[in-house]
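Comments concern the structure below.
Showing subunit A:
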Amino acid sequence: MRSWNGMTRILELLISVATLVAVGIGATGEDAGSALLPLAGNWTPPAGVHAGRPPSNKGTVEIRGLGTFEFDPPQIQALRKDLFRPGHFSVFDVLASLAKAGTIPMEYSYDESLGTYVIESLNGKSGWWYDAHYAGGAFERPVVRMDEYPVKDGMAIQLYLESPDRLAAITQDFGKQVARLRSNGGRVVVPKVTVRSPRATLTFNDVGVTAHNVRSDVFQTGVISVLDVLLSLGEQGQLSSLELAWRDRMENADPVDNYFVDQVRTEDYSTEAAGDCTYVHEVGSETLMGFLAPHGHATSHVHLTADVEVLTSPEYVEFLWACLQEARASGENKNPQAKD
Partner candidate 1 sequence: MTIGGIAIGVATLFALLALSSGIEGALEREISGLGAHILLLPIGCPYTLTLSLMQGADTPEFIPEDVVPHVRETENVRTTVPVVVGKAKVNGELTPIYGTTDDVFRVKSWGTADLTGALVGSYAATKLKLKPGDRITVDLYSEVTVPVTKILDETQGRDDTFVFLPLALAQKVLALEAKLSGILVETENVAKVTQTRYTLAKIAGIQAVPPSEVFDTLVGLFGSVKQTLILITGIAIVVGVLTTMNTMTMAVYERRREIGLLRALGSTRRDVFALFLSESLLVSLAGGVVGLALGYAASFLLPRTSGFGIAASPQFSLAYVGICLLVACAVGTLSAIYPAMMAARTQPIRALREL
Partner candidate 2 sequence: MRIQLDGVWKAYGEGPGQFWAIEDARLEVASGDFLAIVGPSGSGKSTLLHLLGCLDAPTHGEVLIDGEPATRKSDRELSLVRRNRIGFIFQQYYLNESMTAWQNVLLPLELGKVRDRRNRATEALGWVGLGSRLGSYPSELSGGEQQRVAIARALANSPEIVLADEPTGSLDSATGGDVLAMLQSLNAERGIGLVIVTHDAKVAACGKARIQVRDGRIT
């Protein structure tokens, strides 16, 4: 069974990489500077150099069976003040503000065991989940907590009734993450971290991850992101260098405002630098494998970059070296070929 699902995963990763094509990584991206770490012995990019633009334009959220609703960022406050700095908020916060204004009939609460806000009922029904993507991307059914998914201008958000099986698996996964965090005394320890390129794979077990506050413009101090996994490995002497590239915008995506991991190196491991290659990541667990939702993504998404994806305490984190050929024909989104 595993090998078949391994195939599906590869398929899924290829698809995620399709999103990046749409977003247009490459020589056409505007690099507002790369940081080669470690910098003066520190595994943190220089602070205060880059900041992401907080959402300012009106946006919309589509709720299946209810309609499309508009929201205005200045009027939205993050429920998770432990996560977000003022001015930034998540997908869930958009819904919460619509509910508060009475625009949508939604009941919600915070679930301690899952570490997130959950929708108890919306429009008299339960079992909702969401899909979201940034400008230039495509819907791919992420498994990221709704109250951790940062909102940017030009974003698309969709709420729909998820299949009970998949929702149960997602819920179970969130619960396991919280349990793992607790059993490690509040420290994030990832059982397995892999960094893969077509030629070699690095594996690290039981990696302790600490916060480096790379995106202190978006997140509060002490919030741990997926990027911190690599930075922590660097600090622990497991990596020799990392190359982070800040991109403001890309070919058909604006704003982007994220750090991309362009290179990961150890003494024996590196990949050839090339214009359209970067590391994409996947966060997941066994529970989530085997779901062929359209796109059966078991994992969080590539278009949510590592620096802004909050890390609770997953079973594994995988960084995958992906290179893309531009494959955009008019109106048709062809499956890109991942090449070495």
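Candidates were picked such that all candidates are chains of the complex that A comes from, given by their letters.
Assume a contact is a pair of C-beta atoms (placed from the backbone, for glycine too) under 8 Å apart; a residue touches a chain by one contact, two chains touch by 3 or more; residues count from 1.
Please read these numbers as outputs of a predicted model, since none were measured by experiment.
Note on subunit A: across the options 1 or 2, its touching candidate in this complex is 1. Within the complex formed with candidate 1, the subunit A residues making contact are 1, 3-5, 7-8, 11, 15, 18, 64-66, 123, 125, 131, 138-141, 158, 160-161, 163-164, 290, 292-296, 330-333, 335.
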